[in-house]
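Below: one structure, written as structure tokens.
Shown here: the complex without one of its protein chains, the others still in place.
Chains here go by letter, A, B and C, matching the order in which they are written, and residues are numbered from 1 within each.
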Amino acid sequence: MEFAVSAKDAKFREDVREWLSVNVPRDPRPPITLAGAEQVEFMRRWQRKLFDGGWAGISWPEEYGGRGLSLVEQVIWYEEYARAGAPEAGCLFCSLQHAAPTLIVKGSPEQKAYYLPRILTGEDIWCQGFSEPGAGSDLANISTRGTVECDYIIVNGSKIWTSFAQVSDYQELVIRTQPGSKRHKGLTWIICDMRLPGITIRPIKSLDGEYHNCEVFYDNVEIPVVNVVGKIDDGWSVAMATLSFERGTAFMETQMRLAYTVEKLIGLARLLKGADGRPIIEDGGIASQLSRLRARSASLKAMTYMGASRARNSDMPGPEGTYIALRCGEMKQEVYRLAMEILGPQGMERPVELATQDLVQQYLYSYAATIGGGTSEIRRNIIGERLLGLPRHG
Amino acid sequence: MEFAVSAKDAKFREDVREWLSVNVPRDPRPPITLAGAEQVEFMRRWQRKLFDGGWAGISWPEEYGGRGLSLVEQVIWYEEYARAGAPEAGCLFCSLQHAAPTLIVKGSPEQKAYYLPRILTGEDIWCQGFSEPGAGSDLANISTRGTVECDYIIVNGSKIWTSFAQVSDYQELVIRTQPGSKRHKGLTWIICDMRLPGITIRPIKSLDGEYHNCEVFYDNVEIPVVNVVGKIDDGWSVAMATLSFERGTAFMETQMRLAYTVEKLIGLARLLKGADGRPIIEDGGIASQLSRLRARSASLKAMTYMGASRARNSDMPGPEGTYIALRCGEMKQEVYRLAMEILGPQGMERPVELATQDLVQQYLYSYAATIGGGTSEIRRNIIGERLLGLPRHG
Amino acid sequence: MACRDTGDDQMIDLIPSSEQGAIAEGVADFLREHFPIDRLRHSRGTVDDNWVDLAQLGAFGVSVPEESGGIGLGVVEDVLVFREFGRHLVSPAAIGTRVAAIAAAANGQEALCRDLLKGRRRAGLATPAGSGVQLLEVGTGDLCVAISGEILQVFDTDQLADREELFALDETLTLARGRLGKAPLITVTDRSLVLSVRLLAAAMLCGVLDVTRDMAVDYARTRQQFGVPIGVFQGIKHPCADIALAAEEAWSQVAYASLMLEAELPSAAFDVTAAKFVAGDNALVSARANIQIHGGMGFTDEVDAQLLLKRVHVLHQLFDDPRLVRQSLLELPLEI
Partner (left out) sequence: MACRDTGDDQMIDLIPSSEQGAIAEGVADFLREHFPIDRLRHSRGTVDDNWVDLAQLGAFGVSVPEESGGIGLGVVEDVLVFREFGRHLVSPAAIGTRVAAIAAAANGQEALCRDLLKGRRRAGLATPAGSGVQLLEVGTGDLCVAISGEILQVFDTDQLADREELFALDETLTLARGRLGKAPLITVTDRSLVLSVRLLAAAMLCGVLDVTRDMAVDYARTRQQFGVPIGVFQGIKHPCADIALAAEEAWSQVAYASLMLEAELPSAAFDVTAAKFVAGDNALVSARANIQIHGGMGFTDEVDAQLLLKRVHVLHQLFDDPRLVRQSLLELPLEI
């Protein structure tokens, strides 16, 4: 256990704060609509600005154009990022937080050379292609199949809950390439160009009015074999690399934003008055929940440090990342539920039909936090079975 | 839906209140110790006083010496009973709330004539004999066996979690009389005299320092066949009658006591000051929990009325009683957890080593409320499977 | 009558009599046919087409005196009907219309009363928010009901000022901000009437809870995962049980409170407040659990779980911030 104080620390925070204060877009990030063009344009512009400012890929190794920041610096970055009200990753989340880390670990030199720079500049948008109807978030039940024919893999089947498919250039697609294989064997992880013939995309409207998810259908889609990441039939280990990464520091932005939202809610509760004319913060029921969430934000950050400290001593982040994913999802809901209590009657209103900066919209979106990327129930199963060694359901 | 106001109503409450104010023992009910003699003596004396005052068996039909009070009158009785701080049923609970109702519905005329009066006057103490090691609260797994030989049933096996066995005269014993029978078939419900040779009782110390439960071992215990209630091999239906009853109005005393405890806690929170010098009630976190529990006490009472209203239109209370059992158990814990929060540092102290009137002791005892008589998990399974028709675990 | 003085016998019966059951069932039949919940899937603050037919059925006049065109029963029967409204997500304007009709009758405005009962006019609701009010389901030409303490007021459209249209959390309802004028059409001081408004919101919440339970259980029974229905798993089964318990508890308290209110017992204020609190809290927790039980589907607008959630928020906030309702629970007198 060690805390190495750096003289650069305060200076770094100052630099970040200054750059963000000048560059963060004044307009909020547009919602993700049926077509999604506004958000894409907005996020591409912002990512380009980050890139030009030297703030793209802060956690990536420098050899791939990243900044290679230390964990402490990353925390500072996300703290300042949240404080500045900078845009959430949105349609760039998958490319930056899933696809790039996977390619860095498992991609071929050619794949890295082609895709990584395009991700870094925001040119390409990626989506995930793991979940299937009926399989839930359990990769072992994947049935979308790929047949190798010469230099192509012919894909047939469908995926569901694919976020941002309607605006994506590429997809991290996991398919079953060994016919009749069971569970985790015989899967292949492949880069799928979303403009290929045979792909149909059906965006699904979410309860918050945005179109976060899509169904994607594959009808004899021909993907070149060179697009396979890792080896054919070895997709499970590639996917695991992504998921492990996802469960680690990928939650950092969400965490810092939550911590900052709690501070904002404290401010809001001091400012707003209830129908009884008293500031909401004087309602001890509200105040005690704010206290609790303030402490829980701190400990969530500490859990991230703990996970990263463990990772430093091993090649891949352990499954303890599931702790962070579970807590993060449930806390997000707690925070926005409390926001609704503070807002009271104002929570019945939305200023415009869709606005990502609106607390009510964020409240509604928070319902995804315990469902998407593995429900809380699945996460508790993983902790119980893989970490604690409890028996699986027969 | 109907509320028939009675002119007798207020008068009845007045009578009850007056009688209780004169007759309720000033001393608290003694704890149940290893030998248990103090509580037995105390409760026998109190039950005798109730009997002499005409307040024994208030819900029993008059033909068995009861008062046959209406549901509203029972509620008034238990409200006043709780307010007066009258003793909880303790070692008389089983005889009054389980054994007597079962005998009234399923007993032979001889059994009724012999046992009911002795229960009413507090002369006899009864305990239950349903649970077994390994079988939990699932009657279907009972393996204690009874072999019919002439006029006797020879019993071998053991029971666990038997409350007050160390002081009981009789036991409601359920045994498997059809060798090799499965689940609910081939069980027999029999009255077991606890002084019979071959019975060994091991009291178990509970976490609150009392000896609430015992293990009971049967080594060739010879019980006369005339003690069978209902028919041989038909014990399941007899036991169900008891359990249904248990889940209905039998929780009324607990409920009213909880409602009264909430009012007491409100008073305590107004009176006590924290280390910051402010009355505890000014802590809005505490106040909001008290509000919540005040409303929940009311709705628990309403649920009892609902259950009783349904029962009026059918022969036996429905399994909806499980709702009341579940809510009652969990609410009891919430109430005493809140008591501990209000007490703060004072909750670390106990005035004497064991005192049933002590909030700390009651807090510790409340851990039994979600375990004994079926855990909350089992109760949720029953609701899910029997009431909602969800599939059983395969 | 649901409340009578028998002189020598006393009872509380929370099961509807056959007459009461028939009234509720009549409304339920009509709603099943004309108000299926999925009519709201892509609706945006539009008035239900069949409002007039529902009115003509007598559904808003259950407790309006017969001489004013109502059925002349009490709040107990109203509660049964409004639970059915809740089950079909009928507009909360049903509450405003019912109470405005009663107020109009009490005030001698018989023509207005009949217009409301016949569905020719509708009354929306005003809830205090910030320095003004939120106007829920107050469309052009609609009346608007506001309550404050024991006073209930009915405003006509031209008595509202500074109106500004809003987007509603529940987008199937219309919402605006505005200010109430100084000269309401009707002012009534009637503690019981004010309490009945809260109780009917609670009754509608009970209806939503019933649908929530049925939807959750149905999904748990049919949706397969890992080769079995998900209802096998306690992680799904137990939340279903909790929702069922929440529904039983809320309805028991609402039914009980309706009897206390009808009998005008001193504890009625507490019982009605507790009913609103318990029904709102239980409905909210259950609506959330239902979304979680539905997994990914629950997050879409393709199943009705989200409609239930949003409606619960609105009914829970109706007239009073639940935060302040909770506080008042500690102060109200309670006989035990």
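Throughout what follows, contacts are C-beta pairs under 8 Å (C-beta built on N, C-alpha and C of every residue); 3 or more make two chains touch, one makes a residue touch a chain.
Quick caveat: nothing in here was measured; it's all calculated off a predicted structure.
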Which displayed chains the hidden chain touches across the whole complex
A, B, C
Which one touches the absent chain: A:259, A:280, A:338 or A:359?
A:259
Can you tell me which of A:113, A:271, A:302 or A:352 touches the chain that was removed from the display?
A:302
Residues of subunit C touching the missing chain are 233-235, 238
Missing-chain contacts on subunit A, rising order, are 1-9, 70-73, 79, 82-83, 256, 259-260, 263, 266, 287-288, 290-292, 294-296, 298-303, 305-306, 309-310, 312-313, 320, 323, 326-327, 377, 379-381, 383-385, 387-394
Touching the absent chain: which residues on subunit B qualify?
131, 134, 136, 138, 160-161, 204-207, 209, 212-213, 274-276, 280, 283, 285-286, 340-341, 344-353, 360, 364, 367-368, 370-372, 375-377, 380-381, 393
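By our rule, only the chains that are shown with their structure count from here on.
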Most central chain by CA mean?
C
Taking each chain's mean CA coordinate, subunit A and subunit C are separated, in whole Å, by 39
Cα centroid separation, subunit B vs subunit C, in Å, comes to 38
Hunt down the residues of subunit B that sit against at least two other chains at once, touch-wise.
287-288, 394
Which subunit C residues sit where two or more other chains touch them?
326-327
